[in-house]
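A single protein chain has been removed from this complex, and every other one stays in its place.
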Amino acid sequence: MQLVFLGKFGELAPKGLASPTLPDDVRTLADLKDWIAGQAPVLGKAMALTTTRVAVNRALVHDLSRPVRADDEIAFLPPMSGG
Amino acid sequence: MQLVFLGKFGELAPKGLASPTLPDDVRTLADLKDWIAGQAPVLGKAMALTTTRVAVNRALVHDLSRPVRADDEIAFLPPMSGG
Amino acid sequence: MDIRITAAPFDPHAECAAFAADRADAGALVSFVGLCRQETAGRAVTGLTIDHYEGFTQTQIADLAADVARRYRVPDLLVIHRIGPILPGEAIVLVAALSTHRGAAFEAVQVLMDYLKTDAPLWKKETGPDGARWVEPRQDDRLRRAALENQA
Partner (left out) sequence: MDIRITAAPFDPHAECAAFAADRADAGALVSFVGLCRQETAGRAVTGLTIDHYEGFTQTQIADLAADVARRYRVPDLLVIHRIGPILPGEAIVLVAALSTHRGAAFEAVQVLMDYLKTDAPLWKKETGPDGARWVEPRQDDRLRRAALENQA
C-alpha cells in the first residue's frame, strides 16, 4: 500500500508513512484514518480539523467504509486552492 | 451649419444635405428633422422607422425642442452596433 | 485607462501582454476579444466595415469605460476598437481589465462589452456574396442593456 499526503498534509506526514505496514484490524478507509492519527498525531489533528478528501487509486472516494487493499494507492487531500 | 449622417443614414443622405441652407422657420431640432424628411423622403422614413439619436456639437441631445444655430454641427445616429 | 479606436489591424494578444506587463500588483486579467467571423446566422461574411463619428466615438467610449471603472472599482481598463474595413479572423474589439481579484474584472469587462454593443457610436456593415447590410443591434444585446439600466 502507498499513502500520499498532499499540500500541508505532506509537510506533516512522517516519511515512513508512505509505505506503511498496517495491523490486521485496519480494514477500511475510516480505520486507516484512525491508525494514521495514532501514528502521527499532529497530522491526524490537521486532517480532523479540516475537510479531508480521500482518493483511492486516483479516484475520489466518499464512502470511508470502503475496504483498503494491499495494492491500493490512497491519497489524503486538504482543501484545494488552485486557480 | 453642418449635418452629419452616420451608419445607414450616411448612405441615404444626399450630398447636398451636409451644409444645408435652411428656411427661417426651421428653428429647433424637431423642425430640422421634419425639414430633412421633406428634402430626402427615403432618409426621413429611415429616421422615423428606427431609434434616431441626435448629437449637437458632439454631445447627445435628448430634447428636440433645442434651437438650432448657424454654427452647430448636428449629427443623426441610427441604432449603434459596435463591439 | 487606455481607450483607442484604430483603422489599422491590431494584435489583441500583444496588446494584452503590454497591458499586463510589470503589473505584479494585479492578480487577475480578464479579456474579451471580438473577432470578425467568416459567417453569421448561416450567411457567409467576406468582411465588415465599421463607421464611426470622428471626435465623438472615442470620447463616448471613454465615458462608458469611466462609468464602468467607477461602478465596479476597476480603474485599469483597456479598450481597442477597430473602425473601417475588417477582414474575417481579424480582431474587432479588445476589452481587458486588471484587478486584484477576478470577480470585479469579469463584471467590468462583461458590462463594458454590453455597453459597447448598444451605446458606442459605431455602425457595423457586413459584406457577403449577396451584398452589404447594416447590422442591427441584437435583441439580446438590447435586453441586456435594459437590464443594466435597471441596476444602475
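Each chain carries a letter (A, B and C) given by its place in the written order, and its residues are counted from 1.
Assume contacts are C-beta pairs under 8 Å (C-beta built on N, C-alpha and C of every residue); 3 or more make two chains touch, one makes a residue touch a chain.
From a predicted model like this one, the values you see are computed outputs, not experimental measurements.
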Neighbouring shown chains of the undisplayed chain, as defined at the top: A, C
Option touching the unshown chain, where C:R4, C:R102 or C:R142 are the choices: C:R102
Residue in contact with the excluded chain [from C:P9, C:G27, C:G55 or C:P85]: C:G27
Interface residues of chain A (partner: the chain not displayed): 4, 6-8, 10, 55, 58, 75, 77-83
Missing-partner contacts on chain C, residue numbers: 11-14, 16-17, 20, 22-40, 88-89, 100, 102-103, 106, 109-110, 113, 140
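Rule of thumb we're sticking to: only the chains that are shown with their structure count from here on.
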Averaged-CA centre spacing for the pair chain C and chain B, given as whole angstrom: 27
Inter-chain centre distance, chain A versus chain B - centres from mean C-alpha coordinates, in Å: 75
Chain A and chain C: spacing of chain centres that average the CA atoms, whole Å: 50
For chain C, residues that touch 2 or more chains besides their own: none
For chain A, residues that touch 2 or more chains besides their own: none
